[in-house]
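Missing here: one protein chain of the complex. Every other protein chain is in place.
Labels run A, B and C following the written order; every chain starts at residue 1.
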Amino acid sequence: MDFSTIQINEKLGVLLTKYDDFLNEHIIPLEQEAVYGSFKAALPKLNALRDLAKKEGLFAPHLSINDGGIGLSLTDFARVSEILGKSPLGHFIFNCQAPDIGNMELMHQFASKELQEKYLNPLQRGEIRSCFAMTEPQHAGSNPKHLSTTAVRVGDEYIINGHKWFTSSADGAAFTIVMAVTDSENPNPYQRASMILVPLENPGYRLVRNIPIMGDVGEDYMSHAEVKFEDCKVPASNLIGKEGGGFALAQERLGPGRIHHCMRWIGICERAIDLMCRRALSRELDPGRPLSGQQTIQNWIAEAVAGVKAARMLVLMTAHRIENEGAKAAKTDISTIKFFVSDILMNTLDKAIQTHGALGITDDTILSFWYRHERGARIYDGPDEVHKSVLARETLKKYVQTGN
Amino acid sequence: MDFSTIQINEKLGVLLTKYDDFLNEHIIPLEQEAVYGSFKAALPKLNALRDLAKKEGLFAPHLSINDGGIGLSLTDFARVSEILGKSPLGHFIFNCQAPDIGNMELMHQFASKELQEKYLNPLQRGEIRSCFAMTEPQHAGSNPKHLSTTAVRVGDEYIINGHKWFTSSADGAAFTIVMAVTDSENPNPYQRASMILVPLENPGYRLVRNIPIMGDVGEDYMSHAEVKFEDCKVPASNLIGKEGGGFALAQERLGPGRIHHCMRWIGICERAIDLMCRRALSRELDPGRPLSGQQTIQNWIAEAVAGVKAARMLVLMTAHRIENEGAKAAKTDISTIKFFVSDILMNTLDKAIQTHGALGITDDTILSFWYRHERGARIYDGPDEVHKSVLARETLKKYVQTGN
Amino acid sequence: MDFSTIQINEKLGVLLTKYDDFLNEHIIPLEQEAVYGSFKAALPKLNALRDLAKKEGLFAPHLSINDGGIGLSLTDFARVSEILGKSPLGHFIFNCQAPDIGNMELMHQFASKELQEKYLNPLQRGEIRSCFAMTEPQHAGSNPKHLSTTAVRVGDEYIINGHKWFTSSADGAAFTIVMAVTDSENPNPYQRASMILVPLENPGYRLVRNIPIMGDVGEDYMSHAEVKFEDCKVPASNLIGKEGGGFALAQERLGPGRIHHCMRWIGICERAIDLMCRRALSRELDPGRPLSGQQTIQNWIAEAVAGVKAARMLVLMTAHRIENEGAKAAKTDISTIKFFVSDILMNTLDKAIQTHGALGITDDTILSFWYRHERGARIYDGPDEVHKSVLARETLKKYVQTGN
Partner (left out) sequence: MDFSTIQINEKLGVLLTKYDDFLNEHIIPLEQEAVYGSFKAALPKLNALRDLAKKEGLFAPHLSINDGGIGLSLTDFARVSEILGKSPLGHFIFNCQAPDIGNMELMHQFASKELQEKYLNPLQRGEIRSCFAMTEPQHAGSNPKHLSTTAVRVGDEYIINGHKWFTSSADGAAFTIVMAVTDSENPNPYQRASMILVPLENPGYRLVRNIPIMGDVGEDYMSHAEVKFEDCKVPASNLIGKEGGGFALAQERLGPGRIHHCMRWIGICERAIDLMCRRALSRELDPGRPLSGQQTIQNWIAEAVAGVKAARMLVLMTAHRIENEGAKAAKTDISTIKFFVSDILMNTLDKAIQTHGALGITDDTILSFWYRHERGARIYDGPDEVHKSVLARETLKKYVQTGN
């Protein structure tokens, strides 16, 4: 058992084992069919697993018991998230997948009772899916002043116009939360935008296409859409939080979201290391001379294992800080894990592929899926370069404040 | 004009410009359709370009004028290859694509007159395509002793049995050249195998599947097949070269083949740098503040440009040596460029993608295709790790030989 | 305050602040004189600081209160060690410097009462210094079978013969503990050697030279000697632990020793980052345009800060495990931190130097000292490459044991 598990109490340990067993027994065997085949066609099987998860008391670990979940803290859920990350299907089965989990967290805190009843509750039960429309094709996402989607208040409605992309999982979703400028004149650019819930059965909404990403058009949950809002009308009461509060909410959303992503990435690394070790032991250069005896392979395994250990500690400490001091206090930690873990993720995947030789670039292992789709890890939620600048500037700030 | 062009005489310069113009005008505009769409469906348009290439005297630059080509030396063809490499379709249009070019070189030197007339000639004219069946799923390709496909001589036929994969472009090919053990008892493992030409209209041959590679099943020329030979009979006269000469021929094939690949990779880098620069100049962080002003982006551009310059020199010198001293004398140079250039290739693609942000992971640019399909560059023709060992051992050998 | 300090209780926090203040006020100002000048000449001033440390109750934090120390746990001492690491003089002032601290730990557990009274007690009080003679010039240190120093039992004496080097701080030391083969025929090579205490006032002992290391011959505590044992006689009762137990003791010694080194390295990184930030803020490219605005510098700062955070967590967790489960259980963790932290150390120093420009390669900052003397960090206590292999093999072992 890993050294860092010293922090795991017995009860959590039992739970983690259950998730691990479920994953190995039920989820991984479905990967070829649901990840490389048609996700849509596999939905009946996937939904059956969701039912089984509910039956076994494993569904929605992040939700309170009242809301049908297990009520795990952010730190404990992080541990679960690591295990689920070992399969691209893991989080989906337990209804704690992005972007839905982010919407749940957001709506739980900031949506009106009415919106909660109508949208949050079925979302938490896994009856519907949702998406989040923020990124725009024409503008660098890291600059809030560049947002061009607008929501104009007319009577008791908002009329939304704009062009978004990388609206993940829009295909088949029941609603989206859209980030739109409601007050373009506000001198503070961070107070210009708001978050508004838009049901997707709406004549003003159009899914332009599922964007082909690294060779996959994708479908349903496993897709990233380009969408348009064209005089799209929604009730003014669909506003989440306050008008002008969009960026504040986005920040709230990003903190735990980063924990979820990073722990999922660590799970991916664990799986990649597992595949790398098995391949190294079974592939022979000569009869009786397995690949695992090659020092280069050993270097790769060692560096991956060390990186993952370090990454896990950093993320858990960040989760701990978010829980105890809030996302704002943990700002630089959140930036740190973003670029630190994504780097380890991409290196680990790369070495696992190289260890597999020609097999590594086929879709016969799950590595190809992650190599392609997690290339985005260094880009989404702010490219690594932006987070490095954030961390550096915060580090430098201390000197300036104290007069050096 | 690039400094290394000091070696280009005026005549070659004119020719290179023609290829570059043809590429930009005719080939790149077809990429979305033929690379990300259906290659098969695009074949009529691609074939029309082949006809145009013939008309303009640009077809088959590597072939002698007698054989319908331009008669370029290996070094001059390398220059052309760099330009064609800027598009995944480049080499195909001019009928100098792998694996056909390798088969042409091989058959030109070692096939019987009869085989040349029947198979080589139409191949050179671009009327048929071919493939090369060497890699086996069960064995590490770097070890010749592991080959399990056999060709047993019975009367005036060979009966071939075996399982191959990564038989590139088998789908739609007219024939393959297969590497098979003909003398398993030979004490020298490098003299056990032979190369035999197998027409694919053959009941003993089966294309099991086009292997899904990094999300693409592929089709026709753009595919990599898993194939089986099951009591597959061919005339004994289909032997290429001598019985037991398979590995010697494979080595002959690899030398120029490495030049072709490496120059193609350099072309890919050129295109990636071009896309990176354009993106950096046009993407604005703020109005009037383009990405190109970011020092990190500048570092990436500079490192890519420097790497490509160095790589080009190394490959051209290696080509020069192969021409003047033969592939055997250039053995360590050939190993050197394999790992040196593939590393620069993957780094350059990675940075070009990162510069594009979210757009970089979509199939809206050609970068995604190469990021995925050239991941194999560090694996095929011997993984980089094997070539590093080769170079190191040859370097160390000098000390041992001189008694030092 | 750093996120990882969540584990620091209030009392320890107060103590750490005291050490930090002492370091900044008294120790750092002595660096130019004692590190780049003559350590020997600076000894009176250094000893005065040792007295001050005693007076302030900060001396020998690793020792029990009975032994004149503070009685910190390994984990708490690790925190102190990080702070002291910010100066090459830090540990020396508080009498917790290598190799003495290792000898104290060893003798505390395994030396006879008599040896403890005669040697350990004055060592703990800082009245004498000691050294540790293990590494031999002729043999790779990673292989125990290669040890050639012998100790032959004749009557109630050992007669020791052998050649050692990298016997750190031998110059001026009162005694050494030497690793010597006492049973060369033992079938288990790990049971052939013993540890024996040798007083250095001994006609059979010779300090051949202080080895010039990276431009420094060094002197006194700050030196690494080559020494010879030539029919060197010591009482048989100078044996530490059991005959044949040398390697077992060495392993015991290495566990906490690695923690001490790694936390010291982290302290070095902290100082390097501090210098890098101050330089970046004060050095101007143009009036009003400090170096700190350069994105490349920001990347370096961010990567260093992230690396240090990760390293600190890993080392503290390893310390925690050693305390709770013993050094043997923590074996792979100990190997992990060895190569993980030394890599971060060297990178951080390199970037701090580059940030300083020409100043960085002078001895006007302390960076030059560490750049040179900590280059050994990737070599001593087993080169990083050996530790990577250890970690990889342990990782792979799990698969073999469970039948995969």
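One rule holds in what follows: a residue touches a chain if its C-beta (ideal position, glycine included) is under 8 Å from a C-beta of that chain, and two chains touch if they have at least 3 such contacts.
These numbers come from a predicted model, not from an experiment.
Enquirer: Using the document's definition of touch, tell me which of A:210, A:299, A:354 or A:368 contacts the absent chain.
Expert: A:299
Enquirer: Tell me which of C:112, C:148, C:202 or C:296 is the one touching the absent chain.
Expert: Touching the chain that is not displayed is residue C:296.
Enquirer: Among B:258, B:283 or B:320, single out the residue that touches the unshown chain.
Expert: B:320
Enquirer: Who touches the missing chain here, C:125, C:228, C:278 or C:372?
Expert: Residue touching the chain left out of view: C:372.
Enquirer: If you put the missing chain back, which residues of subunit C would it touch?
Expert: Against the left-out chain, subunit C lists 36, 135, 137, 140-143, 145-146, 165-166, 211-216, 283-286, 291, 294, 296, 353-354, 357-364, 368-369, 371-372, 375-376, 378-380, 383, 385.
Enquirer: Which subunit A residues touch the hidden chain?
Expert: 294-296, 299
Enquirer: List every residue of subunit B that touches the chain not included in the displayed model.
Expert: The missing chain touches subunit B at positions 3-4, 6, 273, 277-278, 280-282, 292, 295, 297-299, 301-303, 305-306, 309-311, 313-314, 317-318, 320-321, 324, 330, 333, 336, 339-340, 385, 387-393, 395-396, 399-400, 404.
We take it that only the chains that are shown with their structure count from here on.
Enquirer: Quick one: compare the interface residues of subunit A with those of subunit B and tell me same or different, with half as the dividing line.
Expert: The interface of subunit A with subunit B is built from mostly shared positions.
Enquirer: Centre to centre, using CA atoms, which chain is the farthest one from subunit C?
Expert: Centre of mass proxy via C-alpha means gives B as farthest from subunit C.
Enquirer: As a quick test, compute the distance in whole Å between the mean CA positions of subunit B and subunit C.
Expert: 53
Enquirer: Find the geometric centre of each of subunit A and subunit C from their Cα atoms only, then give the gap between the two centres in Å, rounded to an integer.
Expert: Their C-alpha centroids are separated by 42 Å.
Enquirer: Take the average of all CA coordinates in subunit A, do the same for subunit B, and state the distance between these two points in whole angstrom.
Expert: 38
Enquirer: Enumerate the residues of subunit B that touch no fewer than two other chains.
Expert: Expected reply: 294, 296.
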